[in-house]
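One chain of protein is taken out of this complex; the other chains stay put.
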Amino acid sequence: MGQITLQGVHKSFGQLDIIKDANLDIEDGSFVVFVGPSGCGKTTLLRLIAGLEDVTDGRILIDGKNVVNVPPAKRGLSMVFQSYALYPHMSVRGNIAFGLKMAGLPRAEIDSKVAAAAATLNLTPYLDRKPRELSGGQRQRVAIGRAIVREPKAFLFDEPLSNLDAALRVQMRMEVTRLQKQLATTAVYVTHDQVEAMTMADRIVVLNAGRVEQYGSPLELYERPANLFVAGFIGSPKMNFVAGPPADQHGAATIGIRPEHLRIAPEGGGWPGTVSVAEHLGSDTFLYVDAGALGLLTVRGIGEIHLKGGDRVWLSPDPARLHRFDKEGMAIRQ
Amino acid sequence: MATQQTQVLARGLLTPAVALLLVWMIVPLAMTIYFSSLHYNLLDPGSESFVGLENFRYFLTDPAFLASLQNTLVLVGSVLTITIVLGVPLALLLDQPVLGRSIVRLMVIAPFFVMPTVSALVWKNLLLHPVSGLLAWLSTLVGVTPIDWFNDAPMLAIIMIVAWQWLPFATLILLTALQSQDEEQKEAAEMDGAGALSTFIHLTLPHLARPITVVILIETIFLLTVFAEIFVTTGGGPGLQTTNIAFLIYSQALIQYDVGSASAGGLVAVVIANIIAFFLVRVVGRNLEA
Partner (left out) sequence: MARRVTVRRMVVSTVAAWFFGGLIFFPILWMVLTSFKTELEAFTVPPSFLFFEWTTENYATVQERSDYFHHALNSVIIAGGSTVIAALIAVPAAWSMAFAPTKRTKDILLWMLSTKMMPAVGVLVPIYLLFKNLGLLDSLSGLVAILCLGNLPIVVWMLFTYFKEIPRDILEAARMDGATIRRELTYVLLPMAIPGIASTLLLNLILAWNEAFWTLNLSTSKAAPLTVFIASYSSPEGLFWAKLSAASTMAIAPILVLGWFCQRQLVRGLTFGAVK
């Protein structure tokens, strides 16, 4: 069982508030991703759950029990660090077995669990090597192995893929998700990469400057962002924001339309603009359009669109996909 | 940042070291201050009397003090100059591609690890002895009368011994600094058309400015209290010619048994050292992230 609840969690260093009043309910077995820009507090929040930092105020409940005064060693959680943090003087086997050794399990049981974890992660041929003899991807798997072998209540991941190269990252993303589903253990995963967040998560927590902006499934965040920040953070390329007369027309202070929902209209049928840069990827075309008073708008089209820099173009937003925001930046719902 | 529990434990673990050093600092110093205000001679026990600042007045106006101060400055200044003026080129040389570089390094560093009493006696007897020493023999080869170092130029002899011992220190520090110099910066200079000399003057020397400062400060602190070499060769003489402040205090304390005066002298030494230490701590502190 790995249900985690945060109630009124607050963390400050002296005058600086790092986390302001976080309230979250993480269901047992779900994969929750903390995402946000640098410095938003996502890693701090993870470390508060882990017990590596003390909360200034609030409660953290694991399966209903408040663990705020419980040391990390006793919370029954596992963490995978960004730098993997493997014990350099121990072999792979030693690294994976360490937690079980600390728990005082009998030797035979430790050996079999380590063997099982190694098999799951394809580490069996490397069991007697030291970390410095392994590649980045292998070290990462050892770090994961160390985490899963203890059968914790929840896994905590601190940007585990950011030190890997792009191809490996995509592959490991799938492996981590598959593993989590297979083990059905709660996972809390921190990343700054919103693509990772969108592809891996059951639910996403978007953090900004210590505040939880929205907590919902990837699709919810995409289709119904709660405010300007979430709307601009989720989705790549970023959502286009327009203020002024077109916004007033829709009864909002700002309207937002995603690049993929901006249509190229026939001449005269929309917002006029000039193509500033056109990027042709074959599979998609990205147009950066200078729309005068409306600013620089990004348009994403499927397949090839035969436009180039300097061309005149008219853009029309799909009305069903238009987002409206009031002057505080909060979304206006129908 | 550590959690609450580790903070509490940490404070406890730090206490023994801090407490011991505190006691080590305060108790002897307090006693020195106390003794410096007494007229107290170990040969005449029971006659202690309070004389306030008279010991300081006596010590500071004693011609022996002025002589020792001068000797100290000469010793420290000369050794600093020699070790740095020779240390920089030596470090540059060791930074070059030299065959058998590790062995050369070992040879250059060795003198620092020789105990001061051994260094002093080897120099005094085997090298500088006016009849059978090696330098004497070399002088006769070129037709120059050998110098009786410890009678005619004792300070120079002491300077040679101490400089020999500290040259490795300066060289090693400067070599370390040279090796941490940014290669890319030098390559950029080369692309910009700078020759070896220009690179040295405009890039290397400024880079070395800081380590040289550190060497100066640290050597000064340790050179102020040169003792063993003097103790074992000249005993401060002839007369006062090789008495530095450290030796003067020693001779007052353990030869003349004048505790009061020696204590006053000790405090003077502490004050001088503190001035240097102040600057050194500033330099170290800037580099420290705790």
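As written, the chain order gives the labels A and B, with residue 1 at the start of each chain.
Simple rule for what comes next: a residue touches a chain if its C-beta (ideal position, glycine included) is under 8 Å from a C-beta of that chain, and two chains touch if they have at least 3 such contacts.
What you are looking at is a predicted structure, and each value in this text was computed from that prediction instead of being measured.
With respect to the full assembly, the chain omitted from this view is in touch with A, B.
Contact with the omitted chain, checked across A:81, A:286 or A:314, is made by A:81. For the options B:79, B:155 or B:218, the residue in contact with the chain missing from this view is B:218. Considering the full assembly, B:276 is the residue among B:51, B:156 or B:276 that touches the omitted chain. On the side of subunit A, the interface with the absent chain consists of residues 50-52, 71-74, 77-79, 81-83, 85-89, 98-99, 102-103, 146, 150, 156, using the contact rule stated above.
Within subunit B, the residues in touch with the undisplayed chain are 2, 5-7, 9-11, 13-14, 16-18, 20-21, 24-25, 27-29, 31-32, 35, 90, 93-94, 96-101, 103-127, 131-132, 134, 136-137, 140, 164, 167-169, 172-173, 176-177, 180, 210-211, 214-215, 218, 221, 224-225, 227-228, 231-233, 245-246, 249-250, 253-254, 259, 262-263, 266-267, 269-270, 272-274, 276-277, 280-281, 283-285, 287-290.
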